[in-house]
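Before we start, here is the structure in question, set down as structure tokens.
The other protein chains are all here in position, but one chain of the complex has been omitted.
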Amino acid sequence: MASFGRFLAKRVLQGLVVIFGVITVLFLLRYITPGSPVDFIAPLDASQATRERIADSLGLNEPLYVQYADYVVSLLQGDMGYSYRSGTAVRPRVFAKLPATLELAVVATFVAIAISIPLGVVSATRRHTVPDYVATLFSLLGISTPNFWLGVMLVVVLAVQFGFFPTSSRPVGLLDALGNLVVIAGPERGWALPLRVDPFLSDMQNWLLHIVLPAITLGTYFTALITRLTRSGMLDQLGRGYVRAARAKGLPETLVRYRHALRNTLIPVITVVGLQLGTLIGGAVITEAVFDWPGLGSLVIDAINNRDWPLIQGCLVVIGAGFVIVNIVVDALYAKLNPQVMD
Amino acid sequence: MARDLLRVENLSTRFFTGEGQVNAVESVNFDVREGEILGIVGESGSGKSVTALSLVDLVESPGRITAGQVWLRNPDLAEEFPEAADGSFVDLRELPNGVRRSLRGPTFSMIFQDPMSSFNPSITVGEQIAEAVEVQRRATANPRSTRSRTQGYGLASYLVDGLAPGRDYTDEASHERAVELLEQVGIPDPAERADEYPHEFSGGMLQRAMIAQALAGEPDLLVADEPTTALDVTIQAQILELLREIQTERDMSIVLITHDLGVIARMCDRVGVMYAGEIVERGTLEDVFDDPIHPYTQGLIGSIPDLDDPAPRLQPIEGNVPSLLDSEMGERCYFANRCPKAMQECLQPPGEREAGGEEHAARCVLVDREYDELDALPDNYFGSGGERG
Partner (left out) sequence: MPLLDDLLGVLLRGLSGVLSPRTIRNLRSELRSSVLAKIGIVLIVVVLLMATFAPLVAPWNPTSQNTSEAREPPLGFSRVENQTTQQTVDGEVQIINEQVQVNATAAHPLGTDGLGRDMLSRVIYGARTSLLVGLLGTMLAMVIGVPVGLVSGYYKGRVDDTLMRIADVSLAFPSLVLAIALVGLFGQASVPVPDPFVTFGVAEVIRGAMSLPGGLTYPTGMPETFTLPGTVIVVVGVVNWVWFARVARGEALGVREEEYVKAAKSIGGSDGFIIRRHVLPNSLTPILVLGTIQVAAIVLLESALSFLGFSGTTLSWGFDIAQGRQYQTTAWWIAAMPGLAIVFTVIGINLVGDWLRDALDPGIEGEGGGV
């Protein structure tokens, strides 16, 4: 049986290949799509000479492989080029927006898993009771509702009608809020850590209020999906021979359910979750659009509308890389649960 | 003569399904003595597996035990639960659920037909056996409390163990014991094999492992449901040998369920023959094999090919196993439609009748009288189709 370390190394290597593929595809995509960035940058009445000059300055007249090599080399050095539209460096912009998207994704995923697995288990073990019907109905609705519509409706009802939550935006980030707790003053003033509790509390409250609706919007589909999968998985496992054998040897029911049945249920659930992460990221893009949440999603849409290639590439490379990383983590988790897969 | 360990009286188990009520086990009587091997033999659908499950209280919805008593000899429990007691026996059905379940392991244990599907594929074999050991260990430390078995295993442990199963539940001592057990059932290199997964074991090895697991609580009674059916013939012999060894060593009782008469002949002290949810004949091995009374038993024994006296053709029992749907079962001898000796009397349920000998009994009027052609039921009494030979 292969060791876990070797398995992980193999997956990481595969991941790198994929990221490379992503970069290449993005690069080629630029050349297939109609419209040259020059059209966006040059003034409408620019002369041919001016356009040539612009194209030159953007490096568009070099042979294809040269441009490709340039791009890859600079990527490896951490340079993602400069936005066509604003001329600012791409990388700082992308990474500045990353935390917002990460917050949203992590909170939504966390809440989704925390709700859905217990819900799925309860639904499976107490069939044909009220909790089961409620869970089933909820999960059916959850996978059938477009998340952007849910977001708009939530805003209409909870924010506009009742005013419980703000309607959009994200004035303060989590790290900013946490930053209130830890302030390292520096060697001159001594490494004192004054805890600014009040600003921390108000910042946290601010952050929480603003993230609730977007997180619900993003997380609902996932919650519903995992609930369904957990429920059907548990039902399947509870009917299997080893469950009966486990009871026969005297294991208490709770152990049978969680240590045995749930464990084997989670295995395929994790696979599907991994496959569906793409949906989560797509959902994040939409949620950001609905709530004016300043993250990568909004950035990438703007970039696409402006044909701002360096920015598009930068965003998509980061999104693709993040996706690959998360998939590797999911695969590792899966291998821990189901060691047969490492052979 | 050894004492009775278990007495089953009038046990009925029914399944309440969408298609109607299924009478899987109907008024079954038998007893198991200490240190003996009782065989229960029958075709598929005769109710033998359900009987086994009923003994260990593993019958799952939509089925449940609807009638009868299961008397277990246990003076301690009899003292503690006098309302369920009769002398030194307690009726398991009258005990509180938790108490009854706590008997799984130290009193009862069960092994199943297909070892590969009886083990959790994602946990090592050693770990699973260690679990069995651990449960018993915790239980003996604190017998009446079921909480003790899950002590130190809170909600967080569930999730963590679900995702990254470690040895949170079991400890080193249990693991060592598990390896010991593996050795006792004849598995070579037990320490290494304990860390392997079920799919890495062969069928025979895994069945041995299942036996090891069943022995963890040092049970008084082992219920073996078709333990060799899924195995090769040579392995079958080994497993049966193993069972016999263990049984002799520990003076354990075994209820051995099988459809294979050869297994019965080889292993059992006494036998019960099941048909359509009833025990149609029971007695010692000699009673049933040498002097079968019930025509079904006669048919079974008669269908064994005899090397010494080879018949030109095998003698099957005509017809098919009857439906166990309550709506389709009438009040008569259930075998009558296939019986070559069916008579007018057989339109009434015959009831169980003692036939002399140690405990030879059969549900058949032939216990008390001879077959008489004049009283025979006509050939197509139960409809056409050549059902009677």
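First chain written, first letter: the chains are A and B, and each begins at residue 1.
The working rule: a contact is a pair of C-beta atoms (placed from the backbone, for glycine too) under 8 Å apart; a residue touches a chain by one contact, two chains touch by 3 or more.
All figures in this text were calculated on a predicted structure; none of them were measured in a lab.
By the touch rule given at the top, the unshown chain touches A in the complete complex.
Touching the chain that is not shown, out of A:290, A:311 or A:337: A:290 (per the contact rule at the top). Listed residues A:12, A:143, A:208 or A:332: the one in touch with the omitted chain is A:143. Taking the complete complex into account, residues 14, 17-19, 21-22, 25, 29, 33-35, 136, 139-141, 143-149, 152-153, 155-156, 160, 225, 228-229, 231-233, 268, 271-272, 275-283, 285-286, 289-290, 300-301, 304-305, 307, 312, 316, 319-320, 323-324 of chain A touch the chain not shown.
Just so it is clear, only the chains that are shown with their structure count from here on.
The centroid of the Cα atoms in chain A and the matching centroid in chain B are 54 Å apart.
Those residues of chain A whose C-beta lies close enough to touch chain B in the complex are 117, 240-242, 244-252, 254-255, 258-260, 262-264, 266-267, 333, 336-340.
Put simply, chain B touches chain A in their complex at residues 56, 58, 60, 101-102, 104-106, 109-110, 112, 114, 117-123, 131-132, 135-136, 139, 146, 149-150, 153, 158-159, 161-165, 169, 197, 199, 210, 213-214, 216-217.
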